[in-house]
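Right after this comes chain A.
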Amino acid sequence: MNILNWILWLPVIGAVGVLAVPKNKNNVVRLVTLATTSLTLLLTIVLYMRFDISTPDMQFVVKTPWIAQFHINYFLGIDGITMLMTFLNALLFFICTLSSWTVEKNLKAYFALLLMLQSTVFGVFFSLDFFLFYVYWEVMLLPMFFLIGIWGGENREYAAIKFFLYTFFGSIFMLVGIIALYYATGQGPDSFNILALQGGKFTELTVNVFGRTMSFEHLFFWFMFLGFAVKVPVFPFHTWLPHAHVQAPTAVSVILAGVLLKMGTYGFLRIAFPIFPQAAVDSSTIIAVLGLISVIYGAFCAMAQDDVKKLVAYSSVSHMGFVMLGLSAMTLQGMNGAVLQMFNHGTSTAMMFLLIGILYERSHHRWIVKPDGSKGYGGLYTKLPKYSVVFIIGMFASLGLPGLSGFISEALIFLGIYQRFTTITIIAVVGLLIGAAYLLWMFKRMFFGEVNPETEDYEDMNSREIFYMMPLCICVVVFGIFPSPLLNVMKASVGQLVELLAKF
Partner candidate 1 sequence: MEYTVGSIAPIFLSPVIAFVINAFFGRRLPRNGDWLATLSVFISFVFSARIFGDFVFGKFATDYFIHKTFTWFDISYGAQIFKVDMGIYIDNMAAIMLLMVSGVATLIHLFSIWYMDHDVRHGRFFTFLPLFTSAMLGLVLSDNLFSLFIFWEIMGFCSYSLIGIYYEKEKAGDASIKAFMTTRVGDVFLLLGIVALWMVVGSVAYVDIYGAIAEGVFTGKTVVGISLATFAGLCIFLGGMGKSAQFPLHVWLPDAMMGPTPGSALIHAATMVAAGVYLALRMYPLMVLGDLTWFIAVIGAITAFGAATIALVQTDIKAVLAFSTISQLGYMMIGVGVGSYNAAFMHLITHAVFKACLFLSAGSIIHTVHEQEMPKLGGLRKQMPYTFFAMMCCTLAIAGIPFFSGFVSKDRILGDALYYGFMAGQNPLMAIVPILGFAGAGLTAFYMFRMMFLTFFGESRAHKGHDDHGHGHGHAAKDDHVHDDHGHDDHGPEKLNFKSNVPLLILTVFTFGFWYAGTLTGQGFGNVFGGKQEWFKILVEAPKVEKFVSAKREAFSSVDNRDKKELEHAHYHHQTGYAGPNPDEHKLHTAHTMGAIMSIIIAFSGVFLAFLMYIKHSIKPFSDKLPGYTLALKNKYYFDKFYEEVIIKKGLLGLNRGLAWFDMGIYDRYVVDGMAVVNRVLFKASKWFDNVVIDAIGVDGTGVAVNLFNLVLRIFQSGKIQFYFIMLIMVLASYIWTLNI
Partner candidate 2 sequence: MSLASYLIISLILFVIGLVVMMARKNIVAILLGIELILNAAALNFVAYSRYVTNNLDGHVFSLFIIVVAAAEAAVGLAIVIRFFQIKETIHIDEATQLRN
């Protein structure tokens, strides 16, 4: 049986297994989940080793008819871009299982939902059938909705509903686009085949909307754009993110920032750009401007936050703005930088959210400055030395210190974007500056100074916490110094896309 099937369905099997565990056997539940996620991670590593980096084509392809009447197939496959995302997904879920060890409330349902979520995220990345993609895209919302809505913070229902509706709003447009493509291809056997749709097949096509003739590509590119931009999130579709992050439990925040946001940019890379290349090239200025606004605006907003989780949430907006900038460049450097940034942001932001989660377990609040003006933390450096070291690594990776992973991707993005939009590049460097400012300022307010009496009984990271932070630390440092393992995997796929876009 194909390895992709295993990776895709193993978490589902695990979820069923978790549900089958008798009540009150919490440790069994945890161990079953851990076994599932570690096995998935192992399979992903096997996948990586069997992956052929020389070709941009899809590998490990599975294709079985699903709803034959409408030519809908169960069609899976991965290329270099997906490979990175798969690895990221498997790694983060493995880590999240460990970080969720302390969850007590309704444990079985929590882990079952977490595993379901993992499967659906894999599904989104693996799907090469548009219909299947959409199904996974939507089904993914369900576990997220419940994970935020049940295990979240005080305002969880609001955040969960907001997250759900916002994403749903975008994906409705995507659905219209899918249906439009289905009819545009004459309902033939390839009408849901993402690969067959790619390559600018609809450049000449027009549609009538309200009596006006419009370019099919442009119209539905923007439909797709809406679907994916909400997920990224690009300004002005970003406001669900701070709410969702602040309310979500730690592990869900990690998954949300680490993987789910990448589904948006992945959508651009796999669907919006290759299927509508002409429109993508024509619209790249708008995408770049939106990316730029995300970068600057996200950074500025982050600086004003007193809630540390909200700060990191806004920093995600800013960093994903860099990804959008890289995508809009449509050059080799920009695209590679964007995909690399997707991975690097996944690891560094996951670190930040995990660390905030660790701190939250001790303090039960997340205020840098409490609403009454007093210090929320302070002097943590003295109090939690190990924690501080890991925090420094995560923070400097996040702000793009050379030698850590964020820098290479940002530099590549700048190299890419400069060729197309010089002025935007000049403005975007301000984002780097503010990016350093808010993180360092946060760090100073939380870690420097005298020990806050409130933090007196905090314990430093325990061995479980250190254990699950280690892989991310290693990723951040090693891929900062040797980015080739990542770049080599994706460069063929990215290069092919750039080549395609260069024709338009």
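Note that contacts are C-beta pairs under 8 Å (C-beta built on N, C-alpha and C of every residue); 3 or more make two chains touch, one makes a residue touch a chain; residues count from 1.
Candidate selection criterion: all candidates are chains of the complex that A comes from, given by their letters.
These numbers come from a predicted model, not from an experiment.
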{"item": "Complex partner of chain A (touching, any copy) among 1 or 2", "value": "1"}
{"item": "Chain A residues touching candidate 1 - in the complex, by the definition given at the top", "value": "56, 162, 166, 236, 239-240, 242-243, 297, 300-301, 303-305, 314, 332-333, 336, 379, 381-382, 396, 401-403, 407-408, 411-412, 414-415, 418-419, 422-423, 425-426, 429-430, 432-434, 436-437, 440-441, 444, 447-451, 483-484, 487, 491-492, 494-496, 498-499"}
